[in-house]
Structures are given as structure tokens and as C-alpha cells.
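The structure appears right after this line, and notes come after that.
A single protein chain has been omitted from the complex, and every remaining protein chain is retained in its original position.
Chain naming follows the written order as A and B, and within any one chain the residues start at number 1.
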Amino acid sequence: MANNDSGYIKKVLPSKIGKIGLILFIIGAVTGLYGYIFDPSRAVFSYLTSFWFLLSIAVGSLLLVAIEYAASATWSTPFRRMSEFLASSIPLLIILVIPLLLSIQYLFVWSHTDVVANDHMLQAKSVFLNTPFFSVRVIVILLIWSLFYYLIIRNSRQQDNSGDQALTKNNIKLSIIFIPLFAISLTLQSIDWIMSLETKWFSTMFGVYLFAGATCSALAALAFISVLLKEKGYFHPKITKDHFYSLGTLMFVFICFWGYIAFSQYMLIWYGNLPEETFWFMQRWEGGWKFVSLFIIFGHFIVPFATLLSHPSKTNLKKLKFISIWILAMHFIDLYWLIMPSMHGNGLHYSFSWMDISFLAASVGIIIFMFNKMFERYNLIPVKDPKLQRGLDFHL
Amino acid sequence: MARSNNLHSVAAIFDTPNKIIKAAEKVRDEGYNKFDVNTPYPLHGMDKAMGLSSSKVGFVTLFCGLFGGSFILLFMWWTLAKNYQLFIGGKPFFALPAFIPITFEITVLIGAVSTFIALIAVFFKLPFNNHPLHDTDYMKTVSVDKYGIYITTEDPKFDKEKIISLFKSLGAVSTDLIYLPKQEKFSMFNLKFVLFLIFVAAGTSGSTYLLLNKLMYITPFDWMEFQEKYTPQETSLFFGDRRSMRTPVDGTVAKGFIPYPYKGIANPTEVLSNPTIPTEDLLKMGKKKYLTFCSPCHGNFAEGDSRLNGQFPNGPTLHSDKIIKYSDGMLYHIITNGQNAMPAYDLQITRHERWAIVDYIRVLQRAKNAKNSDLVEIKKESTTNGQ
Partner (left out) sequence: MSLDYSKDMVQFTKEPKLVELDNLISKPMDTNPSRKYFIALAFTSSLMFLGFLCIGYTFYFGIGAWGNNQTIAWGFGITNFVFWVGIAHAGTLISAILYLLRQRWRNAIARFAEAMTIFAVICAGLFPIIHTGRPWLAGYLIPYPNSMNLWPNFISPLDWDVFAVSTYFTVSLLFWYLGLVPDFAILRDRAKDRIKKLIYTFFSLGWRHSNRHWRDYEKAYMVFAGLATPLVLSVHTVVSFDFAAAILPGWHSTIFPPYFVAGAIFSGFAMVVTALVVMRKVFDMENIITLNHLEKMNKIILLTGSMVGYAYLMEAFISWYSGVPTEQYVAVNRAFGNYAWAYWTTVSCNVFFPQFFWFKKVRRSIPLMFIVVLLVNVGMWFERYVIIVSSLHRDFLPSSWTYFTPSVIDFGILIGSFGLFFTLVLIFTRTMPVIAMSEIKGIVEGAQPSHDGGAH
């Protein structure tokens, strides 16, 4: 499989990586299943959080691939395969969503017909928020994502063998179609799964907020893996600090974007001070949630901002590795903060549960397992991509 | 520029970027340090070739920006939460989310302005229009399309002949000798300079004075503020007594005024009869007015239990036989005219409201002096209402 044109030599990861992934997944799945039998309503909320963690990394990675094609970016070409590998769990989402769809009554107030019958506002929304339509929407969107994943990644892989430039052109077209579809579909998914948990709350910015979070986490995952592979010598030797500088800058930009979106959303609702909007933030300011909110401001914005601000820190691989894993953790906490306080809608009171950890372990296991599998099977670098040489030669 | 015979530097011109990079590397390696390269645009890799460290401009921005941001945040806290507290839009005095936009803007502003000033004045040491290089053929060539290098006489290793041969060996298109401009003597106390200083001082102080004391108080168009009408208590030039507020003609009656015939009579022989029908709304109003005007002295239930704790003569109870026997008109008369220590209330309470109070007093009297027969009535009512 080695291709000498680009100077890339294929290596195989140590076999324990795949095993670690599998073990994490099995431990997480088994304990999670036990939790589901034991306390289904609590387990479903934990499951939703981890499901979104997986979803945002996978779909965010596919978006990065699409942007790479659409913008004809060159420096990121050597990195593209890693995003493709990270996106490989998109088709799995269709299976993973089934438990959620089956236990919809634990999540959403609007799925209870007796509650809806007594609530005028829920009745008004029931045209959109009803179980059949909801399930159809979710499945259709996941199918669309999987379709685009399949098409784009197939072309990319075929090119490794054929070197056909027309495949890149096809992918550019596919990416341009995918990006607007992604914008609308991610917005719908975020409204469906997270905003409608608190059925009476609304914010036009919400889709953009999750888009920012998903892109941040996909970039962080990409940065973490690429730094790790670079350090262990699996990555292409021509990848220099300038590449990592660009990656770090992109991460920095999206962290700023996330901060901007989060601040604007909060500020406008705080300033408007309308009870139909503020209650959502009030819930996240009660009790211990106050500290989580404050921690997110610092952890999701100020810490990465300060770390990535200076030029040298973006090329410092150790710092980059630390901050990317930090951002991934913060993205999980952010999702946790979005989802968990809404539990009271079903008469539940929030309390920390070990299930949160087990489902997280399962989703991390899936990512590691899938990455390892893809790594074994395909080249880490798109060896015959027409942009590859320019990408490898990239200097500031 | 007139030139003296003192040499400033030896310069050479090269025609390709590769050659100049090589030349710079060579000059650096030879151990010269007072040299510089002039190129029409920044060349990649030249900093490395010349052995320059990376620029420190970024630190100026960082520190000045942070200073500006924290200063304005403190300033807003001081003005709105400390110096002059105003309650605005239900927000706290120190409304942090609302201060963030301005903090950000000022961070950027101070950061950018200080970077610019530091760049020009400290890093570049500009303006410097009589630098020896100006107006030379060398300068005119390097500003278009050639690349130049020069070594100044300040360099400890400076040797004219050696440098020229070094440049030639590197492939210079031409070499140049640059002479210092003739020294012009400049005295601090010459008339022109002193006049200039005075002019600047006068200009600055004058314009500041004008701006802060005059310009900010100018009202170019004030016809909306000062309209052709009299304001209260204003002097009139038209009337003989110079007053713009005129006394009404004798016998003038205010709009809606109805005279009260028994005004000022202590014990009138006849009084008005009650024109009102005690509806629920009227009694509610009467209660409200009673509680406002009457209850401080007569008590909430007219039992003469004043809230004034003896600071003012206690009003009598209104449940005495004497007062129960008063006609409605008499009660109205007392409210309107006052009695003993009680002042007249005709200026505070309108006619209609006074009658409403009278009706409410009747309600209180009836309620406080209930009889057994009333219970029968109530029972009858509750059974008909089905309760």
C-alpha cells in the first residue's frame, strides 16, 4: 500500500489501540445497559449527552472535510484523512439513535399526550413536535449525513488508487451541496434533541451555537490525534510546525466564534429579560449549576483563548495536545450543561450518575475503535490528491 | 539636500532577491552589524539572513490592550456603580454583560493606537526625513525594483575599500558612496522656534478652551427651546405691572366649579340631601377615600382609634348615637366645611368623592351596629344563592 510519490509509508498502529477502544465500548455499553434496566429515565439523559458528543465530533469532522474541499484549502490536505476517519461513525449513528427513539417518552414532555392535552402552547407546537414526525426527521437527516459521508469518502478513497483528478472535482461539488444541507440539518437536530427538551424555550441562535461547539470539538479531536500520531512518528515527516500553527489558529478562531455566539445568546436574553426566555438560563444558574456555568465560561473560552493566543503556543505540540483534549472535555461538559438541567421536565431531579461516565466511555471507545479500523484499512494521507504536494510543502 | 564630505555608508545594489539574501548572509557572516538592507517589499527569509530576532511589536499590543480594557471596565464601574448610581432598565449597577462590548472596543482601540504609535516612534524612529539615504539615487532605485544593502561607518569593522570589493564579489550591479548631509546648526532660542512654540501653546490652549467652554454650549438653532410664549412668573413688557401672570376678572369662576351654599356656617339649619345611589363601585371609592383622608384620625373602622398616637387631637368615633342620627347632608357639610379641630376637606376631595365617603360611613355604622335580625337576612340571602 506504500506510495512513494508523496514519501508516505503506511504503518499500522499497535494492536492494543483497537483493543482499548473495544474494551472501553464494551464496559461502557454493559454498564450503561445495566443502568438502563435499573433507571431508564436517568440513563436516557446520559445516553443523549454521549450520543451528541459522538454525533458532533463525527458530523463536525465531515464538515471539516467538506470545507477542505469547498475552500480548496491546501495546508489541510494531509490532515483530511484523519477527519474522514473520525467521521466514520456517522453510519453507526443510525443504529445508535434507535434506543433514543424507543425511549422518547423519558426525554420529552411533548411526547406525553396527556400533558399536551392540558397545555395550550404544547398543543400549538404539536404539529412539529410529535413522535412520528420527530422520528422521521431524525432518521432522514441521519440518512442524508450517511449518504454524503459515503459519497465523499468513497471518492476520496478511490483517488488513492486511481489518482483521478475528476474525483476531487466531484467532491468539491458534493461538498458545496453538503454544507448548506448541513447547516439546516444540524439546526433541526439541535432543535429536536436539545432545544425541545425544554419545550417552551426558544432561541434563533441555538443551531449556530451547536454548530460552533461541534466544529470546535471536531477540530480538537483532529488536533489531538494528529499531534499524537506526529509524536509517535506515524504521520508524514514533511508535516511541520507551520501545519500545526494553521490547525491551532483554526481552533483558536472557532473557540472565539463559540465564545462570540455563546455571549451574544446569553447577553441578548439577559438584556431582554423576558420570562419566556430567561427561565432556561435561570435553571442553569441554580444550585451547583451556577458553578458549571461559570466553569464553562472559563473552560470553554478563556482557558483555550489564553493558551492559543500567542504564536509559539500554537506550534508547541505539547500545549496543542493538552488544549485539544481540554476542549473535547469542555465540549462534553457543555453538552451536559445543555441537556441535564432539563431533566426536571419529567419530574426528575438532577443528580450525578455513574451512567454519565459509562456512556461517555462507550462513545469514546467507538471513536477509538473506528479510527483504528480505518487506519488499518486505508492510507493516513490522501496519497494521490492533486493538492497534496502543495499541502505538504506548505510554509507560512 | 546639500552633502558634506563625511562618509555615511557604502551601499550596493543587487538585482535579484536571491543575490541580496546571499549578500546579507555574507555581510552578517563577515561580522558586520551596522548594516541594513533596503527592499521595495518585504522579502521572505531576509530576517533570518540578516540575523534579526523576531519582532517585539506584539507585546506592546498585548500590554496596552489589556491595560485599556481593564481601565475602561474600572471606569464604567466607577461612573455607574460608584460615582453616580442610576437604576437603568432593571439592570444591576455593575451590569457586567452590558459592559463587555465597550470593554472589548476599548481594548482594541488602545491596543491598535498604542501599537501604531510605538511602531512609528519607537521601533521605526520616524519621522526621519533628513536621513542621509534620502534623495540619493540608491534610495530611488531600491524603492522601485532593486535590492540594496549598505554598511555604515559606525560599524567597528568599517573599511571602505574592503566593503566595496566584498560587494563586487557578491555580484552587485553597482556600488555607491553615501555622504552625510551638511550639518545645520539649530539653536533652541532662535526667534522662529520660540515663536513657533508660543503659537503651538496658544493654539492648543485656545482650541481646548473654545471646545470645552464654548463649542459644547453652542445652540445653533434654539427656536424649539425658546418659543414665543410666556413661562410662569416671567416679566411682561406689555402689561403695566410687568407681570405675565394676570389676576382673573372679579367674579371669575373656575371651570366646573359649583358653589356650596352653606360654606362657613357652623350649624346650618338645612343641608343638602344625598344625590347618590350607593352602588358597589361608589362604596369602593368611598372606602378608598375614607382610608386615605379620614382614617388617620377616625380610625380604619371609624371607631375614633387614631393612628396618630396623641400627636393630634383624636377624632371622635362615628358610631355615637349623635352622629348616627346626623343626616347625610350634615356629614357632607362637616367634611366640606370642617368642624372644631377638623379642617375643611373641600379642596382635597371632590364633591362626588365626599358623597361617596358619606355613603361609606353609613356602611361602617351599619356594620358596627349589626342586629340579630341581620343574621336572618344574611341566611336568607345565602340560601337563595345556594351556598
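Criterion: contacts are C-beta pairs under 8 Å (C-beta built on N, C-alpha and C of every residue); 3 or more make two chains touch, one makes a residue touch a chain.
What you are looking at is a predicted structure, and each value in this text was computed from that prediction instead of being measured.
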{"item": "Touch criterion as defined above, residue of B:T115, B:T175, B:S295 or B:N337 at the omitted chain", "value": "B:T115"}
{"item": "Residue among B:L191, B:M216, B:I277 or B:L347 that touches the chain left out of view", "value": "B:M216"}
{"item": "Touching the absent chain when the full complex is considered, from A:K19, A:R154 or A:K169", "value": "A:K169"}
{"item": "On chain B, residues whose C-beta touches the chain left out of the figure", "value": "17-18, 20-21, 24, 36-47, 50, 52, 54-58, 61, 65, 75-76, 79-80, 83-84, 86, 88-89, 91, 95, 98-99, 101-102, 104-106, 108-109, 111-113, 115-116, 119-120, 123-124, 126-131, 133-134, 139-140, 142-145, 211, 215-216, 218-221, 224"}
{"item": "For chain A, the residues touching the chain missing from this view", "value": "72, 74, 121, 124-125, 128, 165, 168-169, 172-173, 180, 183-184, 187, 191, 200, 202-208, 249, 256, 260-261, 264-265, 267-269, 271-274, 276, 386-387, 390, 393-396"}
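As a working rule, only the chains that are shown with their structure count from here on.
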{"item": "Distance between the centres, which are taken as Cα means, of chain B and chain A, whole angstrom", "value": "44"}
{"item": "Residue ranges of chain B in contact with chain A within the complex", "value": "58, 90-91, 97-98, 100"}
{"item": "Residues of chain A touching chain B in the complex", "value": "263, 266-267, 270-271, 273, 310-311"}
